[in-house]
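Quick one: structure below, then a few questions.
All protein chains but one are shown at their positions in the complex.
Here the chain labels run A, B, C and D in written order, and each chain numbers its own residues starting at 1.
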Amino acid sequence: EKVTFGTNWLAEPEHGGYYQAVADGTYAACGLDVTISQGGPQVSGRPLLLAGKLDFYMGGNLLSAFDAVQQGIPMRVVAADFQKDPQVIMSQPGQGLDKWEDLKNAEQYILGDEGAQTFFQWMVTELGFDAAKRVPYTFNPAPFIANKKSIQQGYVTSEPFAVQKQGGFVPNQFLLADYGWDTYATTVEVMQETIDKRPEVVQCFVDGSAKGWYNYLYGDNKAANDMIKKDNPDMTDEQIAFSIEQLKKFGVVDSGDTEKLGIGAMTEARIQSFYDKMVKAKVAQPGIDIKKAYTLAFINKGVGLDLKK
Amino acid sequence: MVASGEAPMLLALRNVGKVFSNGVMALTDVDLTIREGDFVSLLGPSGCGKSTALRLIAGLSTPTSGVLDWRGRIGGDRTNIGFVFQEPTLLPWANVFDNIWLPLRLKGVSRAKAAPAVMEMLARVHLTGFEYAVPRELSGGMKMRVSIARALVTKPRILLMDEPFAALDEITRFKLNNDLLELWQDERFTVVFVTHSVFESVFLSNRVVVMAARPGRVFAELAVDAAYPRDEAFRTSPDYAALCRQASDVLVGAINSTAGPHHDGH
Amino acid sequence: MVASGEAPMLLALRNVGKVFSNGVMALTDVDLTIREGDFVSLLGPSGCGKSTALRLIAGLSTPTSGVLDWRGRIGGDRTNIGFVFQEPTLLPWANVFDNIWLPLRLKGVSRAKAAPAVMEMLARVHLTGFEYAVPRELSGGMKMRVSIARALVTKPRILLMDEPFAALDEITRFKLNNDLLELWQDERFTVVFVTHSVFESVFLSNRVVVMAARPGRVFAELAVDAAYPRDEAFRTSPDYAALCRQASDVLVGAINSTAGPHHDGH
Amino acid sequence: MTAIDDSALKLDPEEARRVRQERLERIGRWVLPLAIMILAIWLWDRVCVWNEIPKYILPRPGVVLQTLYDDAGLLFSSLLVTLRITFLSLLLAVIGGVGLAVLFAQSKWVEMSFFPFAIVLQVTPIVAIFPLINIYVDNQTVKLLLCAWIVAFFPILSNTTLGLNSVDRNLRDMFKLNGATRWQQLRYLRLPAAMPYFLGGLKIAGGLSLIGAVVAEFVAGAQGQSSGLASRIIEAGYRLNAPRLFAALILISLAGILIFLVLSLVSHLILRRWHESALKQER
Partner (left out) sequence: MTAIDDSALKLDPEEARRVRQERLERIGRWVLPLAIMILAIWLWDRVCVWNEIPKYILPRPGVVLQTLYDDAGLLFSSLLVTLRITFLSLLLAVIGGVGLAVLFAQSKWVEMSFFPFAIVLQVTPIVAIFPLINIYVDNQTVKLLLCAWIVAFFPILSNTTLGLNSVDRNLRDMFKLNGATRWQQLRYLRLPAAMPYFLGGLKIAGGLSLIGAVVAEFVAGAQGQSSGLASRIIEAGYRLNAPRLFAALILISLAGILIFLVLSLVSHLILRRWHESALKQER
């Protein structure tokens, strides 16, 4: 069966598990012919999911799932392949911005639109960041390097590398997940209709992805990397190596619950706690029936644990 | 004073008035009958409403009072009118040939089919050889001649001409006068002819209508009873001179009737 | 044939030729001397290069051969020229007053200061009362009169007029002829006057230059020795008639000299 | 005088048709556009229903209107922010466009030397150079204005240049003969003559400066209280709040139409006495 999975960025190692599962036939083994449709800086794939043009979409964090419930959109998160949001805030060392508490004193916060609509809201209400200092991140780190008193968002796996190469310094990196932003990330979002009508497809995709991630992180990932480089010619081996190393180092994919439940794990308690936190921070509306935002039916089965070496 | 044969009436202006939106009363109470085959000249001081009257007749403008009666119908069928505007009014992007071809083209005549007629008209207005020039490369008089050729090329049943020969030298003017008369006699179309030359009006027309200004109105009508064809002999005849003098006097009368202190404006 | 008093030379065209970029030879070998205070008329068939010559004199165009000699200098100082174009050439967005005021305005004269002169010119061309009309609300002849008023309002030392009165009725034309002559006698400026009317040229000027066409050239020059002031008496004198006939004959000669089969074009 | 009885005068069909048509036109001029608008909205509604388009993709007009009403406070205050940038940038576009056009009209040299830079400005994607602007411009409003201006000024420049060069040759000669200085020629001849072209460019620039303001906000991302419609759109997009997104879009459209109407009126008032495009056909 042909299905399409939309990612939220150009092909990169952060999508490695899915490419791996395509490349080594893990999806095919349970009867899925998966096409990966890359996203991009200005490309928003979620509407395509809503319109049924995509079967699966890679969500950034849980907030959009909450929003979907609030707007009465029958969309659910079926797996969370990242236990931690890989978002970091970077600052330049030695500028008085070396501690998390100091970051709000920066002159400029360079943040993308999505970040501004999600974790930044939380940073404003909870941590006292100044909304007026936000400047859009156009996916060009030059302004950050130029302005020593600025901070910038980034994926722990990618921006620090670029800054290090071009700016000639290793930026301070504050992984949001370590400072209370405990959402799941890189979720798999599906329309309710798919869950109802083709549960086996969903199951296959979730399981295949989990296995893919294990294989990508711990096995031979050359085929997946070749696919990534083909989709995104600017990707370098150096960058890929850096990314994978960071993913492992920060336990982005595989840490905490996954030790027992397998990659993709989610727990009700953690989602509830994150939601409560967001409500408290006035980022999410109170009174949302968040049970509708996700289902645990396809995960937490320890699939693929055997592949971890 | 009207003198015109037994030809059927073509059109009549009845009590026609025209007030422009800026309040200028260009025409008032104009009564004028034109019969088939008439050659009527309009004579009058500058600004007395000659062009306005011509535009009314052509249907390019509607009277604000009174009616235009075409053989008993208001409005009437205005096809087959040839019009020479006071300004040349040529298509600036088209060459002389195309400008003259235009009316035929609009009737569906192809370039090849139209060529003989166009070339004949070009020759008539002495512009052979200039068919590929565009208007801005022509002198004032040449432009006007193109405009005349364009009006004649369709052989219209009614010809309205607004000072067509004013920009031409007298010799060319005489020639074209003769040509026009000849054509008119052959085809017997109806002509309404605006001119400032008393001589021209008397030479050409069977009726001269003298208008007065502010407000524009018909001041007098003169019949020119001399027989057609009229030629150089007529031009030098004492009859002609007398008629010219008479027309001239009427014109002076018309102008004086409004002259006074020129402080009336609008 | 030249006849002109002992007045100093103002300008001379020496062997002047003008070939347009499309290859039309508008003028060839034109030799013409104009003295201070002259009233020179240019007469000639349509398209013979009168307007071109006037533009050359005004410096709006440069000869392709020969030179223009202004008191011994090529080019020369062309300030203080009044020019009446063959077409009215008014600013379409400005009213009559502003159009006439324009040359004074360009010399820095304020509206209030200019008003008397402008109003006087308006009265001279019989347009008092129309100062707030915009050009499209005027008749052809009225536009031309505005253009004349504009050329005269600065009291220029040299006046170049291209068929200024062609669009006017004969009575107004006579009046303006007389006015112009009067002005000229008072101020003694120099006039080059293009006209198609033999009568007008003889009545007004002390020299009539007859041009022939294709290529445009000076065909003959006539001196009009009648004394100024010239009035209605002169207009009816046998001298005047004789001169007119003479000019007419020359003009016919000029036209015939090029007539032939009109297949020369460009 | 003639044998025809006056009472027999009949309005001929063509004349009658013309009169009828004029009457119709007077009514239709207002009714028809409204009708078409309503029809379009109805069609939108039907399309949503027929194709069962879920409201989170394309909400039905009723829902959008409801949202427009409910969120009026929020949306209109954002609209004001956007309109402020729009008008300022339109003003700057006029000043810049006309100023440059006047400069270019001074000589072919200047035009050929500097027009390329104008084109470079026109075709440079703001998104791409925003980082540079961001680094060197501190003031948020200035950033927004700069972006919106870049989008809007070119049509004015281009049209005005064309207009300044389209002056009747005889009029130009007339000015020359009267010894007009360059400045006088500009002031009294070329600028008035360029008016129709300039106003045409202005009508194009009006819409562009609105979209420029929106794009500038998209790129420069104002936040907090002072956020314009673009932020609302982005926010609504991320919040999957389609009705609000479309309400914001509709506000932009309405603002665009309004700006166009106002500029058309201005154009009409300036030109109505002399230019064909604005003249009432007098018959």
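Here, contacts are C-beta pairs under 8 Å (C-beta built on N, C-alpha and C of every residue); 3 or more make two chains touch, one makes a residue touch a chain.
Everything numeric here is computed off the predicted structure, so don't read it as measured data.
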Which residue from D:L68, D:L100, D:L177 or D:V215 sits in contact with the chain not drawn here? D:V215
Where the complex has a chain not shown, which of B:L102, B:M144, B:L222 or B:A254 is the residue touching it? B:L102
Can you tell me which of D:V63, D:L91, D:V137 or D:I204 touches the chain that was removed from the display? D:I204
Using the document's definition of touch, tell me which of A:M123, A:I145 or A:V206 contacts the absent chain. A:I145
In the whole complex, not just what's shown, which of D:C48, D:A148, D:V167 or D:A180 touches the removed chain? D:V167
Touch list for subunit A against the chain that is not drawn: 10, 38-44, 47-48, 51, 53, 138-142, 145-146, 162-163, 165-167, 231-234
Name every residue on subunit B in touch with the hidden partner chain. 55, 58-60, 78-79, 81, 83, 85, 87, 89, 91-94, 102-103, 105-107, 134-136, 154
Residues belonging to subunit D that touch the chain removed from view: 25, 28-29, 32-33, 35-37, 40, 57-58, 107-109, 112-117, 119-120, 122-125, 127-129, 131-132, 135, 154-155, 158-159, 162, 165-169, 196-197, 200-201, 203-204, 207-208, 210-211, 214-215, 218, 230, 233, 237, 245, 248-249, 252-253, 255-257, 260, 275-277, 279, 281
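Rule of thumb we're sticking to: only the chains that are shown with their structure count from here on.
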Would you pick out the residues of subunit D that each touch at least 2 other chains? none
At least two other chains touched by the same residue of subunit C: list those residues. 87
